[in-house]
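Left out: one protein chain. Kept in place: all the others.
And then subunit A:
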């Protein structure tokens, strides 16, 4: 039975409002932190908890906080990244819609730890109704003395502002987000300097994901050591997974990072298997930017071990045979789905969202999309597959921000694992526009490679 830390009270009627939230133990962590802990001690607890960034990169949060430059007389900022635009990811939305006070409380504790007196929530423009929910919660928190001047008599001041984006995926990249927050065009900055030294208005800034900041609340409540007992290895705590695609029960699940991928997909507690008796073909386990895996590699690693829902296990095998936890957008494809079409649709997304600053991403994403569209429409050539490989190879690692990599990886992984399907598309164009390649051999158990014979 999965234990929950973030969504354990999400089902309570009216938890969106301050009174109910407070009655159910809300703001206890804030009280504890502000009244009985020093900022450094809070950071120390977060370090002990082993919490890793939930925005995609999985960078240890405590460590990130300790990198924040603290020059005298310069304000510091905390920015909450609520731009959640990665296809397949919708977990932050759930948190903000149903328990906004959890985020506010997390922001309060984190701002206290970082010494920030102004904190921003940058939210994607498409979440048009959520800023109202957040602002209502902020107003309630103000009224009850949890925001504003001299919070609960501790002398700590904090104001939280909600800023709406205009609908750009790239504004989720932390430096583009900062630019956009400053009212400029959302172009990622060239690093260094990193935001921890020069971020918002050239001041030291920490950018964290919504879920990361919300997770600070249970960490303070139960203590970092206790939090680290959830999950396995370096994947401590719980993680929100937004499951979608061909599943019986898609939705947002909070998992203790100790269950297997198989359990997550098939057990009744979570996604409840694949509808209509279809079989699993492939899955993107961490949001559209991470490599897609065929069924056989998804459930078992190349070493033949059970694949778990943890940062380490999902990454097992590197990009050759593994994937990533990413942002937790879990997209499942059944045997009726076409990987070529799917890859094309992702390529179209990245082409549309590229900011256009650097040439490999600006030009390469559009090119990949056009080539994929040709293959999908039965106009592809055999050489197009190698061409695609070459384009993605020359984008990856050569761009300013990781969007270039994020555009390259899905294409690379699709070709790496589903080359047969691409070849079938170019060799049987008439058939390919009428029917799908099907499951083929993608679920067949893989021969377990002898140790050290990594691909």
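Operating definition for what follows: a contact is a pair of C-beta atoms (placed from the backbone, for glycine too) under 8 Å apart; a residue touches a chain by one contact, two chains touch by 3 or more; residues count from 1.
Going forward, contacts and distances are computed from a predicted model.
Asks: What is the protein name, per UniProt, of the chain that does not appear here: "TIGR04222 domain-containing protein", "Ferrous iron transport protein A", "NADH dehydrogenase subunit G" or "Dipeptide ABC transporter ATP-binding protein DppD"?
Replies: "NADH dehydrogenase subunit G"
Asks: Who touches the missing chain here, A:74, A:128 or A:190?
Replies: Of the listed residues, the one touching the omitted chain is A:190.
Asks: Which candidate, A:17, A:266, A:367 or A:389, sits in contact with the chain we can't see?
Replies: Counting the whole complex, the residue in contact with the absent chain is A:367.
Asks: Looking at A:229, A:394 or A:419, which residue reaches the missing chain?
Replies: Spelled out, the listed residue whose C-beta touches the missing chain is A:394.
Asks: Quickly run down the residues of subunit A that touch the omitted chain.
Replies: 168, 170, 185, 190, 351-360, 362-367, 370, 387, 394-395, 397-400
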